[in-house]
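Here the complex is missing one protein chain, while the rest keep their positions.
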Amino acid sequence: MSKIIEIRNVTKEFKVLNRREGLKGSLKDLFSRDYKIVKAVNDISMDIEQGEIVGYLGPNGAGKSTTIKMMTGVLEPTAGEILVNGNAPYKNRSRNAQEIGVVFGQRSQLWWALPLVESFKLLKDIYQIDDKQYNSMLDLYRSLVDIEPLLHKPVRQMSLGQRTLSDILAAFLHDPKIVFLDEPTIGLDVSMKAKIRTLIHALNKEKNTTVILTTHDMGDVDALCRRIVIIDKGRMLYDNDIEHLKGFFGSYRTLKIRIDGDMKEKAEKIHSELPQFSVDSDDEWISVLVDEDKEKVIDVLAGLQKKHDIRDMQLEEISTEEVIKKIYEEGVE
Amino acid sequence: MRLKKYLTLTRAGMIEALQFRLGTVVIVIGNLLYLTVVYFLWKAIYASSGTDVVNGMTFSDTLIYLVLATALFNFMEMYAVWEMGRSIQSGKIVLDLLKPMDYRRLLFWSYSGSFVMNFLTTFLPTFIIVGAVTHGAIPLRLNLLYFAVSVIMAVMINYSIDFFVGTICLFTESIWGINIMKQVVVLLLSGATIPIAFFPEPLKTVVMYMPFQSIYNAPLTLLLDGSPDIEDVLMILGTQLFWCITTTVISKLFWKVSLRQITVNGG
Partner (left out) sequence: MKRKGFGFYFRIYCKILAQDLKSKMSYRADFIISTIGMICTNIAGFISFWILFRSFPSINGWSYHEMLFLYGFSLVSLTPVQCFFDNNWSLRINVYNGDFIKYCFRPINLFFYYQSEVFDIKGLGQLAFGLGTLIYSWTKIGLALTPLMVLKMILFLLTSSLIMIALQNAAAATCFWIQNSFYVLDLVLKFKDYAKYPITIFSPVFRFIFTFIMPIAFIAYYPSLVILRPDEVPVLSWLSPLIGCVFFWLSYKFWMFGATKYSGTGS
């Protein structure tokens, strides 16, 4: 295994304009503007091996896309060093682009009016892919997904799912060493999500492509990533195996109960009774995340049973989703 | 109370207009540039004609007319066709249609903020400067009142035409083509770029029967004539009123019919 990406103490600062509020503020802005410096990424270091799938997580505005932009050579770090495939990406964006593929879940990079196959042919020329590789790649795609109906369809007529699929295929077409996927499953239905995950997994296995995945969907993470990196407010919170992460919260169990009545209302009530635990609700269940170091699940359940008429219950290990949520909320200590 | 919800839009529009600090500067530069070119161009034309009065207008008449026409243009032009076209294409129009306000009115009142701003930042200063520089070549009598009435109708006619053309965007994706057509036709036939007095005879007659001259030619004629016959004034204002009502009704009807057509066909 070799290191494909090396990030050393990277920081990125932006100058941001402070806008004033209201009509008076706008008038003031006409004459004087004041700026403040924001650290979008603050002293981050990590190494990524060839062939890894890394989940890159963080709440909105955490600095994820800034990091990705630096790795893709679009942005130059304010301080620190990034090496992608041994080179500093921002020093030669073009050369770096040859080695990477990028997919944005919501922004297709394909030619809007062209059928997919024509986009592929243009990419073949742009990336100077030779015929043999191009054909073998198409064969591989055919074996993985049913692309025939897509090939001759203009991108603008595709559904979001088909477009995302096409974008992913396009990103892998020139057999890049690294592919960056930014929320590839956003807005997709369950079966399409599964399809896309399978595809990414297969391409990673087949081509040993490194995949950096940013997402808010923990389903993506569970299905694809062994390693996750979490950042928030520009700082790195966590970088390790997903299992290891769950170990941090080994004492946590999710207690799911079902009560008659409005779930939301009840959940709020329960939260007021158990302020030390986080409480969530969906259509079916009210989930209480219990820290067994503080109180045994059994005791919590017994307490609840006295006040509420519990119809049904389940006990689960902590889910990735909840782990991440806890980390966003309180960090790894 | 009813007015208040519209005034909120006006205020938001004013704030937005202020945000474009550089935009404002660039507009001013653009206008100065245009006026410079116009000044020298007409100077050359008058110089080569050998007479002081061409088609019944002196050099300073023409210049004042064109300067104020430019100021009026900046004040009235609201790119409504673009706005409508774009929101139709992006589907944003659906959200606007859901608002508890008639779309035609919503759009108009959203623009009203920039009307106010533009009136204060472009028309008024231009007017004062022109008045001062030409030492009272612009009469300041009852004509100001006529002008004010006339401008309000001009704004409404202009908006109705815009809205009518914007509605066409429901049927075609070609916003650019439609917009450019409207723009060149309106600018030329309304007398915004060349005073209608300069048009050759048959063209002049044709243009007088069209609604476009009510947008620029009518208010400016009223403004520049210090002692007009009351009959002439009534004639001009009456024509404007006629067009104002006609274009408003037509544009409203067209919008209604088109919208039904589209919703039925699931555009």
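Brief remarks follow.
When the chains are written out, they are named A and B in that same order, and each has its own residue count from 1.
One rule holds for everything that comes next: a residue touches a chain if its C-beta (ideal position, glycine included) is under 8 Å from a C-beta of that chain, and two chains touch if they have at least 3 such contacts.
On a predicted model such as this, the values are computed, not experimentally measured, just so you know.
Considering the full assembly, A:Ile100 is the residue among A:Leu57, A:Ile100 or A:Ile242 that touches the omitted chain. The omitted chain makes contact with just one of the residues B:Leu7, B:Val26 or B:Val206: B:Val26. Here one chain is not drawn; of B:Val116, B:Met181 or B:Ile245, the residue touching it is B:Met181.
Taking the whole complex into account, chain A touches the unshown chain at residues 12, 14, 61, 65-66, 69, 72, 74-75, 93-98, 100-102, 104, 107-109, 111, 113-114, 118, 121-122, 125-128, 154. Hidden from this view is one chain, which touches chain B at 19-20, 22-23, 26-27, 29-30, 33-34, 36-37, 40-41, 43-45, 47-49, 172-174, 176-181, 184-185, 187-188, 193-194, 198-200, 203.
FYI, only the chains that are shown with their structure count from here on.
For the pair chain A and chain B, the distance between C-alpha centroids works out to 50 Å.
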